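One structure, pasted below without further comment.
With one protein chain withheld, the remaining protein chains of the complex are depicted in position.
Letters A and B name the chains as they come in the text, with residue numbers starting at 1 for each one.
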Amino acid sequence: MSQDNLPGVAKSVAPQTFLGAGDSLAMDAWHRLRQNKAAMGSLIILVVLAIVCLIGPLLLPWGLADVDWENFMSPPSFESTHYLGTDANGRDLLVRTLYGGQISLSVALVATAVSLVIGVLYGAIAGYFGGRIDSLMMRFVDIMFSLPFMFMVILLMVVFGRNILLIYAAIGAVEWLDMARIVRGQVLALKRREFVEAAQALGVKDSKIVTRHLIPNAIGPVIVYVTLTVPKVILLESFLSFLGLGVQEPLTSWGVLISEGREMMESAPWLLITPSVFLAVTLFCLNFLGDGLRDALDPKTR
Amino acid sequence: MLHRLSSGLSSRARSLRGPITGALLLGLLPFASVQAATIHIANGAEPGTLDPQKASGDWETRITRELFEPLLGYDAQGELIPGLAARWEVSDDGKTYRFHLREAQWSDGREITAADAVFALRRLLAPQTAAYNANLYYPIEGAEAVNRGEATPDTLGVEALDERTLEIRLTQPTAYFLQAMAMTESAPLPEHYIDQALDQPGARWVTPGELVVSGAFQLTAWTPQSEIRLEKNPGYYAADQVKLDTAVLYPLDDAQAALNRFRTAEIDISYLGVPSSQIGWARENLAHELRINPILGEYYYVLNQREGSKLADKRVREALNLAVRREVITDTILGMGQIPSYWYLPRAMSGDAGGTMGFMREPLEQRLERAHTLLAEAGYGPGEPLELEIAYNTLEDHRKVAVAIAAMWRAIGVETRLTNRETAVHFATLRQGDFQVGRYGAIATVDDPFDLLSSFVTGASGNYSGYANPAYDQLVARSTAELDPARRAELLTEAQQLLLDDYAMVPLYDYVSTKLVSDRVQGWQSNPLDVHPLRYMSITE
Partner (left out) sequence: MLTYILKRFGQAIPTLLIVITVSFFLMRLAPGGPFDGERQLPPEIEANLMAAYHLDEPLWSQYLRYMGGLLQGDFGPSFKYKDFSVTDLIMQGFPVSLELGAWAIVLALAIGLPLGIIAALKRNSTVDYVVMGIALGGIAVPNFVIAPIMALVFGVMLAWLPAGGWNGGAWANMVLPVIALSIQQIAAIARLTRASMIEVLGSQYIRTARAKGLSEWEVILHHALRPSLLPVISYLGPAIAGIITGSIVIEQIFGLPGIGRYFVQGALNRDYTLVMGVVVFYGVLIVLLNLIVDLLYSVLDPQIRYDD
């Protein structure tokens, strides 16, 4: 079957929006996005959050693995300079949450990038060449879709042990399928358009047509989809951490912190609340931003 | 603040809850008799099997012990008492045991005979059974050969002299042998019921409602991952002493979930205890229902000291031992009442083995100073720090301990990397010797030092550390065959001290068991073997 199964992505996003005077249309979208207060607010919060996660640990008196032998599981306090308290090993929660944010955000970005690269190339090639290549390639995507993919990720983690590169790759490897379908759909529609035919007539190489003409013009829905993939990946990483398949000590991630905090929900609630709030705010903002982008890029909302 | 609030709420909730559950239960289980004494137990995990010879975890033997009575049993304090054997004699050379079975019946009314005991022991050692603890019975004549498939089971040195007399011949005196005969592995089995065809892998003879048993309870229902139901066995020889009618065991493996259900009085006994993170809370709020007692287990770090390893250097091993602040781990990080250990054999174990690491009472600064010196002598210093990897299996408490030890070792300039693997992989890694420092927890299967000491015998299958000391091997062999308790205690002490003087491992603490036992339950007693037969318990509604 060929109609796309994708939640959240309006399949009728018209490709022609991005043709021709691309720059001004991008400016147009940017203008519309800037008028969306929720989306802009989210974007600002996300940028601030990322900067805080990157720079914050440098400004705090405690390191990632530093143990304060005087303060084990102590509640937030200014006197002890543990502004958000310490964990069961006497380590500063704020520092760990910020480092955890680095991991969670980097997993999200890298895994999404992996899925983006695979998905876009795969979808574009299938869509552009069409015919038997297309049906073979899409057959493969269908097969991948019927894998119980959550199970596959768990299996991959079990087989190859846990390291952060693998988490990137494993999540990226299962998330590219939707991306491939979207891009293929876009390219199928685009390739019948005059400018592609013109390029073909001029003898431009296939690889160049795909990379220079098709992919850039299919990018709108892809951007929207990316903003939807990032939160999915963050959640997936937390889920793996919850099952005990997360990153190695002393590294941590929001998912790891949450699953540790869950056990101490009653005796040390700050250990659950802090990482949960960071995670929830991030997911909230990413979703608002995604909605905003979709509205901005969708011509029908004008 | 939150937890104070919650405890206030929960105590009120408790008083409200009774009638609500009652009403729910009545509505949902119309057949449940209201008068029946039923106990609800959070049992720890889903049993892999209830075949008493294949079971090995305590969540399994807790059930098989109710179903199949061994020749010897345990009372509520964990002391050995007669079981299906009313009495027994041991020959002077300690190599022949004669057990006299009491008059008792299987739950289908047949007599329990010495032939059933012979059948069980032969099956236990048959290679097809693949019993986990078969090696405990290797002292029986011919047992090892049978288990290796080199001899047929009928060559085993066990014999039914008559209907009710069983003779077992050993190759050498064995101090722990009566303990082995109290394990459910060796319990007589109903030969007439266990059909050949049912005894294949994948086939199952442990059928709820049909299983023929000798113990105080019968298996009436088993829904995997949900519940196991035991009902009193009216044909049990001491049935008149059994006060409970039904026991429902839930295979919960999440301590927090079990704690929640204990607090709502859905569960009377939780063998999962309390998550270590909640222990402070539990001490305050569940003080008299929280039962903590030392058990026969030792938590330690295995040091891979094979040729070529950095840890082959005894000075390094000593330095690592000196730098570990055991009391911080037991009191601050775990806080469960674990006993910081400067020895290897848990102090709760019988056999009176002594021995301690010499620095136990030294002040910390002095220890750290010596650790620095030792490392320097071994060639490590600020320019060239000792780098080590600590491997542990995935579990919250193991993680906390490893993180703390890494920090303690950092204080003497050791740089550590933490590697956390799933249980199966972790132990495979230890077995392959592909590690430097590895977390290990040894729980004794019988209350005897033999079990734990043999893990450091040269080339033994459980010897992950590669420790090899002929003097030690000899001491262990001699202590196992020594039947005089005083002389044996000396040998055991000597063996353990040798191990400690060599810093063969980093002992951390003696395990404790943490349980939640409701005030409604009577007759439950703490004991180091951690056996709690249901036949001694009763419950008030």
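The definition used in the following text is that contacts are C-beta pairs under 8 Å (C-beta built on N, C-alpha and C of every residue); 3 or more make two chains touch, one makes a residue touch a chain.
Note that this is a predicted model, so its numbers are computed, not measured.
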Residue of B:A85, B:A131, B:I390 or B:A406 touching the missing chain in the full complex: B:A131
Candidate in contact with the missing chain, chosen from B:A257, B:I339 or B:A378: B:A257
For chain B, residues in touch with the removed chain: 6, 9-10, 13-14, 16-17, 20, 24, 28, 46-51, 54, 56, 127-132, 134-135, 144, 147-149, 201-202, 204, 206, 222-226, 250, 252, 254, 256-258, 260-261, 263-264, 266, 422-429, 431, 441, 443, 455, 461-462, 464
Touching residues on chain A - with respect to the absent chain: 1, 3-8, 10, 12, 139, 142-143, 145-148, 150-152, 154-156, 158-159, 161, 231, 235, 238-239, 242-243, 258-259, 262, 265-266, 272, 276, 279-281, 283-284, 287-288, 294, 300
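The rule we apply is simple: only the chains that are shown with their structure count from here on.
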Geometric centre distance via CA averages, chain B-chain A, whole Å: 46
Residues of chain B defined as touching chain A within the complex: 2-3, 6, 256, 275, 277-278, 280-281, 328, 332-333, 394, 396, 399-400, 402-404, 406-407, 418-422, 425
Parts of chain A lying in touch with chain B, wherever the complex brings them together: 65, 67, 69, 72, 88-91, 158, 161-162, 244, 248-250, 260, 262-264, 266-269
